[in-house]
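Removed: one protein chain of the complex. Kept in place: all other protein chains.
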Amino acid sequence: MAVDSPGEFLLGKVDEVARWAQSSSVWPLTMGLACCAIEMMTATAPEYDMARLGSEVFRASPRQADLMIVSGRLAQKMAPIIKRLYDQMADPKWVISMGACASSGGVFDNYAIVQGVDTVIPVDVYMPGCPPTPDGLLYAVNLIQQQIRQGGRGGIFARA
Amino acid sequence: MSVDSPIPAAAPGPPPSMSMDVVERDHNRMVLSIGPQHPSTHGVLQVLTEIDGEVITRAEPEIGYLHTGIEKSAENLFWTQASTVIERMDYLSPLSNALCYILGVEKLLGVTDLVPERAQQVRVLLCELSRIASHCVWLGTGGIDLGALSGFFYAFDLRERILDLNELSGGARMHPNYLRIGGLRDDLPAGFLDRLDALIAMYKPRMNELRNLLQSNPILQDRMIDVGIISADDAIAWGLTGPCLRASGVAYDVRKTFPYSGYENYDFDVVTRTEGDAYARFLVRLDEMDQSMRIIEQVRKNLVGGPIMADDTKFTPPPKETIAVSMEALIHHFKYVSESFRVPPGDVYSAVEGPRGELGYYIVSNGDNRPWRVRTRPPSMYNLQILKQIAVGELIADMVVMIGSLDPVFGEVDR
Partner (left out) sequence: MPSSQTPPAGSTALDPTAVRPAIDDARIIRTTPQAVRDELLALKRDGYAMLSDIGGVDYLEREPRFDVVYHLLKFALNGAQAARVRVLCGVPGADPVVPTVSDVWPSADWAEREIYDLFGVSFSGHPDLRRIQLPVEWEGHPLRKDYPLRGPARDRTPRPSFALKSNVAAGTPASGKTAAALQRQIAAARGQTLPPDPAPHAAEKAQAGNTPGAVATAGAATPQELGAEPNAARGRQLPKDGSK
């Protein structure tokens, strides 16, 4: 990659290191809504063990979390709360929409369910499944890690 | 939010659904909103708590944050399709929901006697496995709420074996949709019984480990004994069922009192205790897991061969193998899938003993190929209501203990 000055090269290296650090320690928010939340918990259980990807702890406070895994169906009453939690998370932040209900409303095409959380918050990775298996969630976190390393949203120079 | 814009914008102040007026403000007291996003509320529950120092003076649970409109969806789906959405109510033990609904529809059809014995036994087997799996989640998350993180891993590993069996028989870990009106979707696959035997063999050592870790743990005992005491009269007045009722001394278990699906043939005890506190509910659920394993062992020993679907083409699909060789079977299958069958008009109340209590469905049919109404009797909702009463006078730190001991599942509370 052509660089104009040694300064730019160094900044580029710092950015890479920062992205590697961020992608290796993605801490999710405990945002469990319904059945997918149980599979999210199972993904931290011994058989699937999300901790080895860096998600060692799930932070209860949105201020301390990087990743919001919206796991489960989003009801109309809960929608403003999810938006508020997303706003409370500090940048850089990412969102996985886990399961069919979070991605598109799922089996519930009715008055009560928001047809996709991406109508309320921006989503980085969509996961199909009802519920998806925990190794699917591991793959989704892998995709988030790839997104972090490749830049775009997030990175050391994050945009809001 | 008006019905014209169903997607609400974020409000600048507190979310509009939070009614602070229900909890009085007194300058000495603080109003604390626990939830709906909280690691220990077991789902989306908001408890508007008024506290005086650390003592709770008033607690008002707010539900509805997971209202899915499942009952309205069920009215617009065929009889066979409705069990898919109904399974997602109590998502920790989906097979109990499906079984209760299917028993109700079979009563309306008048074909309860046509369900073959093997199908009934497998239904009992899977329901008891679901009960153990649900109690594993309760045990693991209950431990986490109190800081006992290791128990979670052991409990969820036990649950994995059960989900493996679900996946093997039904195809999916959590919502297998394996039960059908008239029997089962398909026979147990090869390897199921071997895995079941392996599970039965590993259960006792694993439960011993969990009991050693949690039951005799002095910190757990200190936090749970004499917390959230429910008297028997209160339990009956508030409509509690399941382990919450039995821990207060009332020996009511739907499997014994109104047996279904062959439960009268199995030998098991109804576990009761009299103290009515959180520790009593804890012990009742642990002992219930052992009783469930007892039933599973009996089913395994006495499992008969034979068909797994009722012998009546009016409400069952033709066997899959016949579709390739018979045009009439193919047409019948097509009509079954695209139009479903009709259920005679009438209403029925069907109840099973779910892990949380008496799960019931009041099903109304008007003769059509879709249910007219499926009303759920949600045990978690009635169990959770009593929080208003038992939280008063306890410490704020006991709130998570009480919620955990009532074991609500919000898919069922909010539907």
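Worth a mention:
Note that the chains take the letters A and B in the order they are written out, and that residue 1 is the start of every chain.
The rule we apply is simple: a residue touches a chain if its C-beta (ideal position, glycine included) is under 8 Å from a C-beta of that chain, and two chains touch if they have at least 3 such contacts.
These numbers come from a predicted model, not from an experiment.
The chain omitted from view is touched by exactly one of B:Pro39, B:Gly171, B:Gly262 or B:Gly346, namely B:Gly346. Across A:Thr44, A:Gln76 or A:Ser97, the single residue that touches the chain missing here is A:Gln76.
Contact between subunit B and the absent chain runs through residues 1-6, 8, 16-17, 19, 22, 63-64, 67, 69, 71-73, 76-78, 81, 107-111, 236-239, 241, 250, 252, 257-258, 307, 309, 311-314, 316, 318-319, 321-322, 325-326, 328-329, 331-332, 335, 338-339, 342-350, 358, 360, 362, 364-370, 372-373, 375, 377, 381-382, 385-386, 389, 414-415.
Touch with the hidden chain on the side of subunit A covers residues 76-77, 109-112, 115.
Rule of thumb we're sticking to: only the chains that are shown with their structure count from here on.
With each centre defined as the average position of its C-alpha atoms, the distance from subunit A to subunit B rounds to 29 Å. The touching residues of subunit B, counted against subunit A in their complex, run 1, 6-11, 15-17, 36-39, 43-44, 64-70, 72-73, 84-85, 88, 91-92, 137, 140-141, 152-153, 156-157, 159-160, 163, 172-175, 410-411, 414. Contact residues of subunit A toward subunit B in the complex are 30-35, 37-39, 41-42, 45-47, 58, 60, 62, 72-73, 75-81, 83-85, 87, 107-114, 119-120, 130-131, 133.
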